[in-house]
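For this view, one protein chain was removed and the others were kept in their places.
Take a look at chain A:
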Amino acid sequence: MSTGTLYDKVWELHRVAELPGGQTQLFIGLHLIHEVTSPQAFAMLDERGLGVRHPERTVATVDHIVPTTDQGRPLADPLAEAMFSALEKNCADHGLRLYGLDSGQQGIVHVIAPELGLSQPGMTVACGDSHTSTHGAFGAIAFGIGTTQVRDVLASQSLAMDKLKVRRVSIHGSLAPGVFAKDVALHVIRRLGVKSGVGYAYEFAGSCIAAMAMEERMTLCNMAIEAGARCGYVNPDQVCFDYLRNRPYAPTGASWQRAVTWWRSLASDGDAVYDDEVAMDAGEIVPTVTWGITPGQAMAVDEVVPTPDQLPPGERPLAQEAYRYMDLQPGQPIAGTPVDVCFIGSCTNGRLSDLRDAALVAKGRHVADGMKAFVVPGSQQVARAAEAEGLDVVFAQAGFEWRRPGCSMCLAMNPDRLEGRQISASSSNRNFKGRQGSSAGRTLLMSPAMVAAAAVSGVVTDVRTMLRTAKNTETEPVE
């Protein structure tokens, strides 16, 4: 059993009671809600005549169903409008803060909570969305929950939980140019497998993680759930404090210093005990692409699609299913695979640094003939910051559409979706069958820079070759 880890400390601080059956009642410090998984929870509260216990600890936004083109109200899709209206009514009825479309702060819930300074070290964070693990980047214990649990948090600000084991995933060394946090995430999932994290919290540690900016850590923690780990986290450090300082909900004045002192004390102790430990070398990570129908079916961009005999026997049936669904042959290179749609955005990779990385590739180039390519900033704040430095113009000149914030084609609960058997290069998090809105649609997950590279070349491309070219053109502009 783990001791002295951040997970243990935060768990202990939030422990309300031991429940019959052995579960723990855990206090939830920050509750985030959105329009998809909350309406039924409010209905359940109403049925029982219950109110919201800590309305000041629940924050709402609208992200999954909003169109990324015309966001005028009422929304064109009556089902989407009904969900949005229900969220507005529920928030008004219960006195909850809602960052709606006219707030200037709306966006994907896992993008706006960090940028508002809501997500902080030492908190327990819950949201009816599996990618809540994102907030672990701040040294929070953050995890996704279902709708009945959303009801429980609204009613009691707590949840019945089983304590997880803790696995430290250490990544040492530095990343080569053209290799991004997304590649680290896909590499970890490929190495450990999509079920490895079931029953575990993942602590990401090592010099590679220490050198990462907060947005990179968010990308990595976001994908912890794709390894099966309900939460992933990074110990809070100066990088984290510098990010939080002066954010709207960050502590100020004398309480800032008290906060930093407390936050530092939460980091895992030097002699902490872990249930398991694994280590990887950052130097062996290269641009990574998925070839199959789970995020673990990933490969280096310069490898060939694995053949069944290269895989453990237990993984072969799923591989056969993936070859058929993806229409890829074992042994064929992934580089050069034609792509129909390129999507840059999502709670995994829709932040300013992601857009900068992609823009560096797009600049001075143009999307391939017949390619549909679009960029969806993760929030209104990301959109403003990107526009302030001209990224929207870079993308537009390169033939990418510049959209309004939302979850977009990550999960296709809005007009952005694949059609028929289209294949996408996507900076999102899931390549499941049908995930992007067409029951035959195919998804290749990769970093935003790799998506941009695929967009301009029309095929899956090793972005490292383009970054070298981009550097040359920077010193000697083509235009």
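In this text, a contact is a pair of C-beta atoms (placed from the backbone, for glycine too) under 8 Å apart; a residue touches a chain by one contact, two chains touch by 3 or more; residues count from 1.
In this text, contacts and distances are computed from a predicted model.
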Inset, instruction - Assign the chain not included in the display its UniProt protein name, restricting the answer to "Cytochrome aa3 subunit 2", "ABC transporter ATP-binding protein", "3-isopropylmalate dehydratase small subunit" or "ABC transport system permease protein". - result: "3-isopropylmalate dehydratase small subunit"
Inset, instruction - Check the options A:Ala412, A:Ala425 or A:Met466 and report the residue that touches the missing chain. - result: A:Ala412
Legend entry - Sole contact to the chain not displayed, among A:Ala82, A:Val304 or A:Ala368: A:Ala82
Inset, instruction - Pick out which of A:Gly199, A:Pro333, A:Gly399 or A:Gly458 touches the chain that's been left out of the picture. - result: A:Gly199
Legend entry - Positions on chain A contacted by the hidden chain, ascending: 13-17, 19-23, 25, 27, 29, 36-37, 39-40, 43, 48, 50, 53-54, 56-57, 65, 77, 79-80, 82-83, 86, 97, 118, 120, 122-123, 128-130, 132, 143-149, 151-152, 155-160, 162, 194-195, 198-199, 228, 230, 249, 251, 255-256, 258-259, 262, 294, 296, 314-315, 317-318, 321, 411-413, 430, 432-435, 437, 439-440
